[in-house]
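Each remark here refers to the structure printed beneath this line.
A single protein chain has been omitted from the complex, and every remaining protein chain is retained in its original position.
Take a look at chain A:
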Amino acid sequence: MLCNKLLKFASKTVQTVSTNRIAVAAASSLNARSFSAPISQEYVVDNTVAHKTFSDTIIQTVNEAVKNNNRLFAVVHICGKQFKVTDNDLVLIDGYWPPNVGDRIKLQKVLLVGGKDFTLIGRPVLDPDTVQVTATVVDKDLSHTRTNFERIKRKQYMRINFIRKEITILRINSVFITQNIDNRKEVQEMGRRVM
């Protein structure tokens, strides 16, 4: 009983406090919203079908543009550097890179593909099944000799080193788009990664 009474008392005090606060709040803001006024409702129009048809037409025009183009360019990421390449280009890669002479390679990190009337921009890379950039390793060699010379005046300090880095020359065989651009799998595999 005593416990109940205490609780009741406590609830009463809480109520009084809260009503006081509301009164204070109402007094402070003169432009308080009256709850009796009707609330303006926002009608959301269902335009998913319109959006779908619109995007479909765009994709169709791009697909037609892809078919009409015979020569494309691509921006590929090889060995930490980006190159803008087209068919029959030679690309020089500086430094250590494992592939050997005669290897045919499919470059999977394609950041951008463009033609006469269209450009596909990857975020960050394009679908590796859709865009195919193939290349052949033509040559592996050492670069010309670079002289590294340093000297400090009046301090009898002089060092000379000769550096030759590995270089690899790639021939880009072809850049082309194999399928329609909207033709995408639910789950994608790229090397060891599954996205």
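Note that in this section contacts are C-beta pairs under 8 Å (C-beta built on N, C-alpha and C of every residue); 3 or more make two chains touch, one makes a residue touch a chain; residues count from 1.
Throughout what follows, contacts and distances are computed from a predicted model.
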Per UniProt record, name of the chain withheld from view ["RecA family profile 1 domain-containing protein", "Large ribosomal subunit protein bL20m", "ubiquitinyl hydrolase 1" or "NADH-ubiquinone oxidoreductase chain 4"]: "Large ribosomal subunit protein bL20m"
Which is it among A:Val66, A:Val91 or A:Leu112 that touches the chain not included here? A:Leu112
For the chain not shown, which residue from A:Arg123, A:Arg154 or A:Lys185 touches it across the whole complex? A:Arg123
Contact residue for the chain not shown (choose from A:Val62, A:Val75 or A:Val137): A:Val75
Using the document's contact rule, name the residues of chain A that touch the chain not shown here. 51, 54, 58, 73, 75, 82-84, 111-112, 114, 119, 121-124, 146-151, 160
